[in-house]
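Report on one structure; see the data block that follows.
Heads up, one of the protein chains got dropped from this complex, but the rest are sitting where they should.
Moving on to subunit A:
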């Protein structure tokens, strides 16, 4: 059920791509008339049934003939044909798979393109890529180069490019759905609507500035604008307060496992990802640093972190681990507080008091020692239920559920997997709420960039109110700035800037 990727590795790879792109940026801009043909593995890395290798550029036809051993002509366009895939030099058969021929301009990039659908083993993929590299005029693609060529050929708009970047990165079903939605422009339509209304406001203010002296333009015009601007501010603010749902869907819900030492946090992590990602031992303080794992929970991406157990320690390394654990909890969307239920007092009321106190001590930070934990940001996991007698467990569960002010409680045993299904259902529900259902409601903010521009937009709208009575020129300037900020999202800006955004966002995906 769960595909897990070491997130650290992924980050490293993204970082590498970023650096590579930066270093080649000078050459990136004149990609349009590039005579070079590029190729790359287009399906994801790692084990998979079928791998897709894509080729784009003028030498695509030659590559197709060489690799598929076609001597005359070319296969019919956009038709999958089964062929032996050979090394063009040695003629050695590398694999047997599908080849597809997309002549220009009817391809993703607008150039001649070929796709090879081959078996997904690393050895096969490597040999096919090596064989392609040996064809003259071919080189491996830079990060984002296919998309960039597609954009340059006029095949994609700006929001589409961003949506596509997400689609390529869509590790899970829900992410894919949201990416598709963005590509179809629902978000764009929302921003267009705001932009349209803002344009009207600006136009009215401009009319008041340019014409009110010689025409009869009533002061009421400005009052109307005041109201519209207030409405817009409220709507954009509401949109901004979507609790980062869209961003979560793109980069994963941050779930942190926290608790006292030896409560079984690492065991919970290992149980969830069904492999020993973290070392577990009966010795308290085994986990000293944050261990991260990417999970798919019911179609939603989750970034699960195991942290060091919270306790006062003299060990410098462990203290640093605790500091990091607290830092992580602060950033978390959801904290799973793991408690060893053998430590709980027998009496239910005292157990509840204990848990309250425990939550406070685990979730407290140095800056805010009296933090009141919010119940919807954490989940209590009472571990080691196998150590309790059967009836004791049921009573405890029943009694604790009655106590007001406690977060939802799950009783599990990582050892016997007892209660795990109920816990997963609860977790899935929480993650789903955090991401929002990507198919309903407001299109959520999927890009941190959008958020930044919308924030600028609301700030600029505030400038309107600030200068409304003193200096109408500066008030109008506020509306213009707001409009420009919106325009930066919908792509209605100067050419330089569009390119800058694209090249920045191209660091992701291939």
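Operating definition for what follows: a residue touches a chain if its C-beta (ideal position, glycine included) is under 8 Å from a C-beta of that chain, and two chains touch if they have at least 3 such contacts; residues count from 1.
The criterion applied here is as follows: contacts and distances are computed from a predicted model.
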Seminar exercise, completed: Among "DNA-directed RNA polymerases I and III subunit RPAC2", "Exosome complex subunit Rrp46", "Anaphase-promoting complex subunit 2" or "5-taurinomethyluridine-[tRNA] synthase subunit MTO1, mitochondrial", the omitted chain is listed in UniProt as "5-taurinomethyluridine-[tRNA] synthase subunit MTO1, mitochondrial"
For this session: Could you tell which one of A:153, A:190, A:240 or A:364 touches the chain left off the display?
Result: A:153
Problem set entry | Option touching the unshown chain, where A:98, A:129, A:209 or A:240 are the choices | A:209
Seminar exercise, completed: Answer key for A:80, A:394, A:452 or A:474 versus the chain not shown reads A:474
Exercise. What is the set of subunit A residues that contact the non-displayed chain in the whole complex?
Worked result: 29-30, 32-33, 105, 110, 151-155, 157-158, 206, 208-211, 213-216, 467, 470-477, 480-481, 484, 491-499
